[in-house]
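Only one protein chain is missing; all other protein chains are in place.
Let's look at subunit A:
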Amino acid sequence: MAIIDYRQKKFLVIDDQPMARESLRAIAQTAGAFAVDFAPGYQEAIFKIRNNTPDIILCDYMLGGGRSGQQLLEELRRFNLLPDETIFMMVTGEQSYEQVVAAVELVPDDYIIKPFSPDKLILRLDRVAAKKQFFAAFYREKRKQEYASALAILASIKDSEAGRAYRFESLRQEAEVHLVSGDAEKAETAYRNILERYEFPWARAGVAKSLHRQNRLTEAREEIDKVVAGTPHYFDAADLKANICMAQGEHAEAQKVLDEVAKKTPRNYLRKRLLAEAAELNGDIATAQAAMADVVANDNMPGAVSAEDQLTLARTHVGAGDMISAEKVLLLMRESEVMNLDLARQASFSALLAVASPDKGKPKFSGLRPALLASPLPTISRVDVLRAALTVDDRELADTQARQIMSGDDAKRVFGVVRKLYALQGREPDFREMQRQVALQRIHHDESTE
């Protein structure tokens, strides 16, 4: 009856309860499975998946230790540990899991509610396999980042007879490919096509994200406010709202939104990073410090804590005036690691160290000066350089960074932070004057291009 030969497939059963684990194995074996491996929890599951990728994962939603199967799934996708060919089936006793699936962006291939028979499991697995087969060629191109050919494949299959059963999935995939390939306008159109058929919260959030990418912030905010109000358990939407608020310079609202959802998902460290960012922009350095310290100490997937995270933690310490902690974090980074950073991160590293520990940091910071004056840098690095330049009274370097920041897309986002840095040096009037000049230049530019 099965369209797959389950005897040939490697199963992995993830459940923290021994009895339930045995039951899942018994059901899988009755369905024909021969090779069934176990993982009693989160870390073991990641270890096993990394070392010997299973074909089919049966994962209980409740994993103990404050972890859920949903978090595991998100982590696996975040670290690219889950090939498209692997079937991830969530197993749950809760009817309410459907609420999660209806709202989140990263969904399992399917979920099944306990209790269920071997036949039911086979029916569901066959169905997932058929869907994966339908999208196989598309997934291959998408993974290779060949977006044009991925879209061409999608266009050719989505109106086929077999494609009628996957119409929404096709539209969603189309929208997502437009987003990752940088065409936010087409993504917006694709999401609006979905909304014409049905008001899915994820599609409305997709519109908001597309508008955000187009820097149409007021419209993006209106859309995402609707989603967050209508589906308060849709945490990804809360993250998106926070990002939009930050771009609008509404840092207090961003932090408020993230504070609420971070409490409900205490072990989601990507969200903690976002909270730290919002808190820092909002001037709540203590919260930013605590959130980043939590990330660096507890996000324990190998490679999860990046140089970027160390720099962010150091930045929050500097912001709080705790130079000893900042220095400690920076000097814990290995020399070889620092050497291999790109210019933007080297700039941040040397700037933060120059502020935290002038003796150790100034020489490297001065050495980079010509590059910092001449090179394009991301806003976050510019703010670090600006802070260090103001501290060592290098006006030319500081003012160059400020002008670049104020004329860029992130001006609203970091306006408050930059003004405060100038104010600390008693140079707020200078900052006002620069702001005026940038505004005049912009008006002039707009007039000449009209």
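Heads up, the rule we're going with is that a residue touches a chain if its C-beta (ideal position, glycine included) is under 8 Å from a C-beta of that chain, and two chains touch if they have at least 3 such contacts; residues count from 1.
The criterion applied here is as follows: contacts and distances are computed from a predicted model.
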Name under which UniProt lists the unshown chain, selected from "Sigma-70 family RNA polymerase sigma factor", "Putative aldouronate transport system permease protein", "Histidine kinase domain-containing protein" or "ABC transporter ATP-binding protein": "Histidine kinase domain-containing protein"
Residue, one of A:I4, A:L81, A:V101 or A:M333, that touches the chain absent here: A:V101
Full-complex contact with the absent chain, from A:F200, A:F235 or A:F349: A:F200
Hidden partner interface residues of subunit A, rising order: 17, 19-20, 22-24, 26-27, 29-30, 93-96, 98-99, 101-103, 113-120, 123, 127, 161, 164-169, 197-200
